[in-house]
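In what follows, a structure is listed as structure tokens, so that the remarks can point back to it.
Note that one protein chain is taken out, while the other chains of the complex remain in position.
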Amino acid sequence: MAKHHVTTTINGDPAEFLCETQQTLLDCLRDELGLTGSKEGCASGDCGACSVMLDGRLVCACLVLGVEAEGATIETIEGVAQGDELHPLQKHFLEDAALQCGVCTPGFIVAAKALLEHNPDPTETEARYWLAGNLCRCTGYDKIIKAVMNAAAEMRGA
Amino acid sequence: MSEIQFATPQTVKEAVKCLAGAKGKARVLAGGTDLLVQLRAGFVRPGLIVDIKHIPELRKVKREDGGFRIGAAVSGAELGANAAVKKAWPGVVEGLELIGSTQIQGRASLGGNLCNGSPAADSVPALIAAAATCHIAGPKGTREAKVEDIVSGPGKTTLKPGEFVVSFFLPKRPKRSGDAYLRLIPRTEMDIAVVGAGVSLALDSKGVCTEARVALGAVAPKAVLVKAAGKALVGTKVDDAALEAMAAACRDACKPIDDKRGTVAYRTKVAGVLAQRAARIALARATGE
Amino acid sequence: MGNEEDIGKIIDYSGREFQYIGKRTIRPDGVDKVTGRANFGADFTVNGMIHGRVVRSPHAHAKIKKINVDKALKLDGVKAVITGKDFPEIDINDKAVGEVVVSYYDMAHNIIARDKVYYDGHAVAAVAATTPDIAEKAAKLIEVEYDVLKPVMTAAQAMKKNAPVLHKHIHTAGVEPAPEKPSNVASRTEFKLGDPAAGFADADVIVEREFSTQTVHQGYIEPHACCASISADGNTNIWCSSQGQFMVRAYTAKICGMETSKVKVIPAEIGGGFGGKTVVYLEPLAVMLAKKAGRPVKMVMTRDEVLRATGPTSGGTARARIGAKKDGTIVAGELELVYEAGAYPGSPVALGCMTGFAPYDIKNVSCVGWDVLVNRPKAAAYRAPGAPVAAFGVECTLDVLAEELGMCPLELRMKNAAVEGTQAPYGVKFNRIGYKETLEAAKAHPHWSAPLGPNQGRGIASGFWFNIGGTSSAEVMVNEDGTVIVATGNPDIGGSRASMALMAAEVLGIDVARIKPLVADTESVPFSMLTGGSRVTFATGKAVIEAAQDAVNDLKRRAAKIWDVDVDQVEWENGQAVCIESTQHKPLSIAAIAAKADKTGGAISGRANINATGAGPGFGTHICDVEVDPETGYVTVLRYTAIQDVGKAIHPSYVEGQLQGGAVQGIGWALNEEYVYSEDGRLLNTGFLDYRMPVASDLPMIDTVVVEVPNPGHPYGVRGVGETPIVPPLAAVANAVSHAIGKRVTDLPLSPPRLLAVIDGK
Partner (left out) sequence: MAKVVLPLEVARAFADGETDHAVEARDVRALVRALEERFPGIAERLSRGTAVAVDGEIYQDWFLEEVRPDSEVRFLPAIEGG
């Protein structure tokens, strides 16, 4: 059976790729489009390292079929910075040492960006529960949550 | 993986046609948060995947006869954002909103959670407690069914080949009524329920319970409506004695298994504990505290 | 300033003002990591690349009768299939004593089975095909005929008289006279100090408890991944993430029977290791598949494979017995550890014996350790290997002793704390250490005296790790414009590039931003021991300091030429060459000297190849508050404080990060992480849903206190910090839970079902 020809929008640019039905959106981003910023940590939706935005909703790219991207708008980590201007979250993850190995960082930044768009002034608990789907094994989450709260404050102009 | 067809029907009729043509080798795709994990692990090998998210009727939430009609493909995140449903049936919304992480919430649907047939499905006990019904479409037309009659055992449903759930109906809330759902998971998030308890009850003007439904998850091959537990509350002020009797009925109804998440003894005891706590929250909501 | 005489000399830093050390700089590799551009193991693609899949045993213990690959080879798109037969046989006694005791025979058989499989997930064959999908199908077409044997899943089962013996060639080592019959007990280790029997006889109070823990995994989020390409002349390139590219080169060359010079390993960014990536699993398979297929081969593990088939750390039991006088002085300590080694010998039980009582000054100590084979994946290092389970036993028994004596557990530790000159259980006398300082910091911390509510409890526990030195190399290259490259051979797991830049800046006296630290491949810097043992900031840091000093000496020689003075007229201050004698020579900046490099002799650089000695042990003390739901056994961590002596924090944020990360791994180990096997030895929780690691909403902020008692063995006082933080948490959490429920808990993990059984007195 011929592959699906999928046309979609990724980080504001039109994109198209061929994929088989069982290929996940994560496989398509990484293997067909070379966007390796989203990472595979488990392929079962339990680690969040492949978090992307699909039509404005935060999802795990490993639990979406590539063919479902037809006509959708997708945002990945590669689209968070505007050219060389880092997003406040990216800046604070660096300044507040919110990453060590960095493999979970893309997922955390996409998820935290979705959080701040949903709730510009989250409490620590709200941030921790929203980000519970993003596993990190190096940091113990402390500096990640602080970086998210600091970025939120900066974005609110607080 | 043999080559898998993929269909995106735009209407219920079109979907029924797709499914009927696939002679039982088709799987319905709503959120996909269970289906894709099973696909990857090779537990399922469908010949056809039917994506029902493009059918408007399955994505809508609207009022009906004082209650709500919720599309089977509505995601947890969407339902969680619907203030009206959340106000009327907080327990049902709690059940759906507890499924997995924010990322899972962006996709997981009531239809998928029910039809995946997991005994521990978080949204099912609260739906059963709410006496919710489903509207089902299939080759022989449409029919209604109670939620508690859909799942027949782990991973098994009573849906006939080619049938799928189109929407759920949450009945009108009687005055002075409340519902709640609680579950026990080892962490604070990201786990499958070791025990789940959904309670829905209504009181008369003097605070006496006129109606009560108690449903448990993960303590039997499928989510179970514990009639004796409900009876233990009806006619009482839902005081400690009544709650203890209800908890005892819950413990008797448990037929759990030992598995990697919990033991028989543990599930049996905690089922009673959670049912009591959920009933207290439902009571508080019913008396408008 | 870093002058030649500083290296290795004992210097008192207390008053010293550092110019760059201690700054919270932005890590040089950070921007790529926050924008998704950084390349981890699975992010490489190579022209002509095909994809590899491994066929793994579904049985825990079985003989391989036959492997039929014909169907797989016939599948369109399949390019190569390998089994154990494709690898050279390795002599059974072929052991390398590098950074760790390595049996190449065991390693080779663990990477791909030969005649027997020893655990669920043991690799049996591998196939490479043009697409991952075809490789997946081909793997299913490979038919393996097994003769299934009875598995041995726990140490208790393995040590029974009639238990099936895993390896016919293993007789218990360390037992005299050497036993003739083969055994599942691979070795017995014993340490003795003073006269324990006399010690216990002299004790007023003796307490003893037995503890147990389960197999747990390092849990790095990045699965193992590599890409191997081999040309017709045998020259091989391997792109992979690991804790040591030189380790990957050495082990892969040995197992594939190749010369080291034929294998080049290019390090990718590593997505977490914690000791689990100090060994190889995929690289030799990818090389052999690439050789047979004549195409580069990429292999990436699924999470299922990582949990089933890569080294977790040993589960085991710890029996601790402590004798003390009424005033709390400990007079005797006894510890017996039984660790599950997995399929091949090599649990870290000896290290457990050495570390268990290490924080304490006890004259009479006896520690015995048993390394026991079971049908589980071969244990690999996991952050302070062996120490957490031993400390869990000792630190909880100390808590029992404190209760028995009616003494505050912190005071009891203070009274018996090891200090400079104390003889450790393994016989060596400690140099300058900071354990007491961590206890004083704990006592002064508001957490220690904060009030507690109902069903709440507070636990305290301490921990130790040796920290090691070892072989490291560094190159410091001055560019024409005076900027500098610092190349080392150690993968950067937690921010070590930033620390290397800070140490180089301190010696060179130039701004950190003008220094680019990088992790070089195996053909660009001399051999370096892997990243592990908390050694990088210490040992590779020392190499960087020496190499930077070497560069400064070169710069001073060039300045002397430019000024036409004798070199001992030249001093180096604040990044400039200064002429001592005449003031008519204005100081020369590094950029000014570099601009004339060609004229004064060619490129300017410095290098150092060292085997670092003088590693200073790291001590930590943690305080943990929990609340327990008595009706469901659910544990909530309310507050956590991690205190540790780090000698000198080069980059304070990443030192705090090590304390926080290690504490949370320890909390996961104590509360919900465990391997669950079926009766017939199949792993049941093979994913992150049921292998439960802590998530963000499970935890409070992890407060840290960084204590700095300088280590004399390092120019800036650095001690290793990476491993000590995981040692105290198991006991800190367990002691907190015990106080919360008023009963002593002894078996991890304290998951709700297990804890409710204890609460209900089952």
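So that you can tell them apart, the chains are marked A, B and C in the order they are listed, and the count of residues begins at 1 in each.
The rule we apply is simple: a residue touches a chain if its C-beta (ideal position, glycine included) is under 8 Å from a C-beta of that chain, and two chains touch if they have at least 3 such contacts.
Note that the structure is predicted; figures quoted are calculated from it, not measured.
Trainee: From the touch rule at the top of the page, work out which displayed chains the omitted chain touches.
Mentor: Counting the whole assembly, the omitted chain is in touch with C.
Trainee: Specify the residue from the set C:174, C:587 or C:700 that touches the hidden chain.
Mentor: Final answer for the missing-chain contact: C:174.
Trainee: Looking at the whole complex, which of C:430, C:563, C:619 or C:677 touches the chain that is not displayed?
Mentor: Candidates C:430, C:563, C:619 or C:677; residue touching the omitted chain: C:430.
Trainee: Looking beyond the chains shown, say which of C:359, C:393 or C:532 touches the absent one.
Mentor: Once the missing chain is taken into account, the touching residue is C:532.
Trainee: Of the residues listed, C:121, C:219 or C:385, which one is in contact with the missing chain?
Mentor: Only one of C:121, C:219 or C:385 touches the chain omitted from view, namely C:385.
Trainee: Which of these touches the unseen chain: C:38, C:78, C:351 or C:525?
Mentor: C:351
Trainee: Name every residue on subunit C in touch with the hidden partner chain.
Mentor: 95, 97-101, 173-176, 178, 188-192, 274-275, 278, 348, 350-351, 354, 381-385, 426-431, 466, 468-471, 530, 532-535, 611, 613-615, 723
In this section, only the chains that are shown with their structure count from here on.
Trainee: Once every inter-chain C-beta contact is counted, which two chains account for the most?
Mentor: Result: the chain pair A-C has the most contacts.
Trainee: Just grab the chain with the largest centre-to-centre distance to subunit C, centres being mean Cα coordinates.
Mentor: B
Trainee: Subunit A to subunit C: how many Å between their CA centres?
Mentor: Using C-alpha averages as centres, the distance is 29 Å.
Trainee: Could you grab the centroid distance between subunit B and subunit C? Build each centroid from C-alpha atoms only and quote it in angstrom.
Mentor: Computed value for the inter-centroid distance: 44 Å.
Trainee: Give me the residues of subunit C that touch two or more other chains.
Mentor: Each of 133, 688-689, 694-695, 697-698 in subunit C touches at least two other chains.
Trainee: Hunt down the residues of subunit A that sit against at least two other chains at once, touch-wise.
Mentor: 20, 22, 43-44, 46, 129, 131-134
Trainee: Could you list, by residue number, the parts of subunit B that touch subunit C in their complex?
Mentor: That would be residues 1, 41, 184, 186-192, 194, 259-263, 265-266, 269-270, 273-274 of subunit B.
Trainee: Give every residue of subunit A touching subunit C within the complex, in rising order.
Mentor: Touching subunit C: residues 20, 22, 30-31, 34-44, 46-47, 49, 76-78, 80-81, 86, 89-90, 93-97, 99-106, 109, 124-125, 127-129, 131-146 of subunit A.
Trainee: Name, in rising order, each residue of subunit B that touches subunit A in their complex.
Mentor: The touching residues are 1, 3-6, 8, 29, 31-33, 36-37, 39-40, 49, 51, 53, 75, 77, 100-104, 106-107, 188-190.
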